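A single protein chain has been omitted; all remaining protein chains appear in their positions.
Chain IDs A, B, C, D and E follow the sequence of writing; residue 1 opens each chain.
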Amino acid sequence: MTSHTPTICVINPNTSTAMSEGIATSARRVARGEILIHTSRHGPASLEGHFDEAMAVPGLLERMIETERGDTRVDGYLIACFGDPGLAAAREVASVPVMGVAEAGMQMAAMVARRFSVVTTLARTLPIAERLLHEYGKREQCAGLHACELPVAAFESDDDSVYDTLLTACREALEADDSDAILLGCAGMSELAERLGDTLGVPVIDGVTAGVALLGAASATGYPVSKRGDRAAPLAKPLYGAFEHLSRSLS
Amino acid sequence: MTSHTPTICVINPNTSTAMSEGIATSARRVARGEILIHTSRHGPASLEGHFDEAMAVPGLLERMIETERGDTRVDGYLIACFGDPGLAAAREVASVPVMGVAEAGMQMAAMVARRFSVVTTLARTLPIAERLLHEYGKREQCAGLHACELPVAAFESDDDSVYDTLLTACREALEADDSDAILLGCAGMSELAERLGDTLGVPVIDGVTAGVALLGAASATGYPVSKRGDRAAPLAKPLYGAFEHLSRSLS
Amino acid sequence: MTSHTPTICVINPNTSTAMSEGIATSARRVARGEILIHTSRHGPASLEGHFDEAMAVPGLLERMIETERGDTRVDGYLIACFGDPGLAAAREVASVPVMGVAEAGMQMAAMVARRFSVVTTLARTLPIAERLLHEYGKREQCAGLHACELPVAAFESDDDSVYDTLLTACREALEADDSDAILLGCAGMSELAERLGDTLGVPVIDGVTAGVALLGAASATGYPVSKRGDRAAPLAKPLYGAFEHLSRSLS
Amino acid sequence: MTSHTPTICVINPNTSTAMSEGIATSARRVARGEILIHTSRHGPASLEGHFDEAMAVPGLLERMIETERGDTRVDGYLIACFGDPGLAAAREVASVPVMGVAEAGMQMAAMVARRFSVVTTLARTLPIAERLLHEYGKREQCAGLHACELPVAAFESDDDSVYDTLLTACREALEADDSDAILLGCAGMSELAERLGDTLGVPVIDGVTAGVALLGAASATGYPVSKRGDRAAPLAKPLYGAFEHLSRSLS
Amino acid sequence: MTSHTPTICVINPNTSTAMSEGIATSARRVARGEILIHTSRHGPASLEGHFDEAMAVPGLLERMIETERGDTRVDGYLIACFGDPGLAAAREVASVPVMGVAEAGMQMAAMVARRFSVVTTLARTLPIAERLLHEYGKREQCAGLHACELPVAAFESDDDSVYDTLLTACREALEADDSDAILLGCAGMSELAERLGDTLGVPVIDGVTAGVALLGAASATGYPVSKRGDRAAPLAKPLYGAFEHLSRSLS
Partner (left out) sequence: MTSHTPTICVINPNTSTAMSEGIATSARRVARGEILIHTSRHGPASLEGHFDEAMAVPGLLERMIETERGDTRVDGYLIACFGDPGLAAAREVASVPVMGVAEAGMQMAAMVARRFSVVTTLARTLPIAERLLHEYGKREQCAGLHACELPVAAFESDDDSVYDTLLTACREALEADDSDAILLGCAGMSELAERLGDTLGVPVIDGVTAGVALLGAASATGYPVSKRGDRAAPLAKPLYGAFEHLSRSLS
């Protein structure tokens, strides 16, 4: 049996430390080793659309580059936003496996169920989830995409009405789709997954726990990550303007 | 951190105990908990085509049903043949996650590389691998399918010429496909993966280690498996003829 | 004009001789030549899921191998279960064309209508039908998949309520899908097809008659079947356990 | 057993009666009943592109409408040009099944082989064949598309060099594609299919014989054709200009 | 800035000059240069199915060949029927870009909205629209296909009830599909687009204006059209029967 316990670095690409704490709690529940949690210092406090994601990515990459340049060995990175912002760029930067919580959740859903329903925050983010389903080869296994129409920030609260609204949306999704499982479409919903699963009697999957577990699995096998093609390190060149300090002599 | 260490039951659907031993060695290299290894008592000693797989599936299911009926708690099952024979039937039978080594290997390959080449035994099995790529949503990520034209049984030997033939096939696949990783298309190749990877300098993925690690990840999350739709337990009814003892009052 | 009349061997992969009789009656209605009907001696009396199918396949292949080894020249084989169990394995074994009733029914439906609805027995078998639609390139032409929720065994009875339940399901499918034809999703429904068609005024297609007719067409052309790639005869090797007598010196 | 022998009406959409004769010879070789052969009176003597096909379709429909208005009962129509020109329009006009030789050949190829190569006349017609493969759900089963670069008219001659050129193209296609069968991409090649098959040792499929056999199969089942949706009869309305005599009070 | 203003030749493939006038009015509203409008002299006065389209294509090509043979330089052709009849043949004939109004409308819809609903005349034409969506790679962006069940001829009238019926169908489509825009599925609806858009508050796209604008864009770039493969000029050969005067010494 392998003895090394993996250190997984979870990066919250929004700037909400409250949300980071919730994510860390979930992550630690399933981790075999240590969880590092980083919060971005740039961009919005919640990601609810393409613009929000675009503005968050440099801050996410900044935290990852700091980690790569630092002294702590990390065995995998998890991007803790369901749109998996910056995933391809992060795979250029990192020397170890990187996953997004959407990718991880979709993969875990496919392991424990045949057809799952996605339940996310605002409807305007559904096209993002749908594109990822296609990209990860999971569109056929998704029975439907649904929004509970609560903003991301609502999930920083412990208010029962938040839980109730999400529960209702999950119930409606299961019935409308005749599906076998729920995939939660926001890292901020992570702490509610277990309670929802107990109530609904079907697997309720959260990408944070799925991602930490899957990255642990990748680490256990000992396979290196490919650094060829579009996963090769970024070319060395100066950056101008706001993120000059990330200029790549690093690569 | 989770303290329960998962017990993974690996079932070799062919009747070769020599191959089972090799598979067990690989499995144990990455397992966090115990590995149970079962060998089928029915069918051919190697699976190299649709007929071979079809004749092997009842023996595979027999071993799984024995395990389900037994006293040892199991946290996941791995079907140790690259065609993933009987996977859908096994998911009806089992109460915990089931994976095939093709499914697991393809998923792991997608985590550590963008485009992988499959290198398997005989060319006549390539259509089986190709169908699975479609089924698991990974056809786009497979850069090519190749056969080394050694039979499965060859991989029970330690003969260097076997390793050399496989190495050559992997090299040719990487060059022909301009791919980023190799996925080995036979559980019997498992013990050669690490050496191949060291030599080739790219990830060489083996479904046995991938499957044990991924089932461990599924177990770590604590998600139940769905038992709805076509994953519900088989209907209770008598079986006639050779496998009467598997008649389902069990379900 | 061709004078040879083809002999079609229909194999019922479940063990119900009552169902075999009904199937034979339908088959003979459209056959130009002789119909041989064989019933499996192993597995369940009805196939309603992946496990049932998996346990039925060796018995199906046993009957086919007996026929291949026998003295009666056969011009085509039809697998009389809508899941087309064992079709790929059967194509390795047989020296003449093999079809499944799902494949035949879907093909015939595409000849007489643009969009058809599938109406089958239990909902748990719908994923099997859906996979076959993809495999045979007919997913686009299927307007919807429906279950009447009667078990296969119900269709061994002449009870009018069985007919009525199926009729209602067909009516609902036509309306829900706005489709042009019905494809019956169980070989056991074969004898009801004509009456349903007369009542509904749309083509109601049954895979048994479709299959017998299409295999007759293949025979009429005189084309050999390909025995290359994954349709080559199984490799010669011993089988252990329950089906040792099918060990392949045959190939 | 059914006693009615079907009458199949084969329509050659080009104006070459020499080609019609060859087609009729092939058709009669496999027909169980009578073959009617009609030749278009409008358009080019050979169809080698979109323009040729477009100009040929009204003449094809004219012959079909004449037949529908006539006294001879017909059990099916076959459009004897590999581009299947006018197929959808013909299905509006006809009260019985209609097939094109491309559709029929692709379907027959899928019955006797896993992967086939198409070998046609001029390369400029390959996009037409490729579109039909997609439309009929057979793209995955086509291993490659090839042109022998002889014009359609060449196949009206008995010249051995024509046979030799086609044979060479078939051999090259089988090798380049590693395929299991050949599908001939021109109705004019029909009479050469048997000799090519004997020489090459793989199924060499011709859409004319395939179509006659498949339409016979459709007739044997007794299923009506759907006349709903886009297969309903054309709306009654006047036609102006060249084809005024086809104005539809008929429908 | 470019100074040449493009001349676009719009061909109405039905024989209704009333409809041609409406189309010309729309076309001129967006054109930077001159609009030539031609009406076919053969076939039906409205195209509502495959037969209608097939009978209209030779007349359409006749007008195009006359134009190609004439003295007026044309910078692009637009086929003004939503089924894009004869588009591939027209691209063989023409020396400049050719578009159909369905193609143009779908492309413009993709520029101004993410998901559009198609609203057309009679339901029997919906399969034609659906095939074009696939062919042009826009199926994913179409949220639904709907018919207002008014015949094409209705749109030659200024009757308010025609507008009202179409408006209602558009409203229902937007609601049923939760879509972002309407694409009108008939060239005859062109003059109503602007009023519908003002009322509905979403983009209401008409293929005539879209096509004139896009052909103007193609002309502005100065790119030649490819005349290779299936866009090469038709082979020179005689035509027999009704369209003998189009025999191709032209090519």
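The rule is short, and it goes like this: contacts are C-beta pairs under 8 Å (C-beta built on N, C-alpha and C of every residue); 3 or more make two chains touch, one makes a residue touch a chain.
Here the structure is a predicted model, which means the values were calculated and not measured.
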item	value
Omitted chain - touching chains that are shown	A, E
Residue touching the undisplayed chain, where the options are A:Glu48, A:Glu103, A:Glu156 or A:Glu191	A:Glu48
Chain A residues that touch the omitted chain in the full complex	15, 40-46, 48-55, 57-59, 61, 86, 88-89, 91-93, 123-128, 131, 134-135, 151, 229-230, 232, 234-235, 237-243, 246, 248
Touching residues (missing chain, whole complex) on chain E	1-2, 5, 28-33, 97, 99, 107-108, 110-115, 136-141, 180-181, 194, 197, 202-205, 209-210, 213-214, 216-218, 220-226, 228-231
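Basically, only the chains that are shown with their structure count from here on.
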item	value
Chain E reached from chain C - shortest hop count over touching chains	2
Copies chain D and chain E touch via same or different residues, half shared test	same
Rounded Å distance, chain B centre to chain C centre (Cα mean)	30
Whole-Å separation of chain centres (CA-atom averages), chain A against chain C	45
For chain B, residues contacting two or more additional chains	127, 229-230
Graph class of chain-chain contacts, one of line, ring, star, complete, other	line
